[in-house]
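So that we are looking at the same thing, I have put the structure below in C-alpha cells.
Heads up, one of the protein chains got dropped from this complex, but the rest are sitting where they should.
Let's turn to subunit A:
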Amino acid sequence: MTHELTSAIAKSFGLFYLLALSIGITVYAFWPSLGKRFDKAANSILDDEDGPCR
C-alpha cells in the first residue's frame, strides 16, 4: 500500500462510486410511485400511538 496507489484509487474509483451512489439515492428519493409510501411515512408519526395503527 503506497501513497501513490491510495491516491490513485481515491481519485478514480473513489470519485465514481460516490457519484453513482448519489445518483442512485436521488433516483430512489424522487421515484414517482414511491410518493404514497413516503407520505404515509411522514404522517405515520402524527396519527400514531392510538392502539392498532391500521
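In the analysis below, contacts are C-beta pairs under 8 Å (C-beta built on N, C-alpha and C of every residue); 3 or more make two chains touch, one makes a residue touch a chain; residues count from 1.
By definition in this document, contacts and distances are computed from a predicted model.
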Among "Aspartate carbamoyltransferase", "cytochrome-c oxidase", "Carbon-monoxide dehydrogenase small subunit" or "Urea transport system permease protein", the UniProt name of the subunit that does not appear here: "cytochrome-c oxidase"
Residues in subunit A touching the chain absent from view: 3, 7, 10-11, 18, 21-22, 25-26, 28-30, 35, 37-46, 48-54
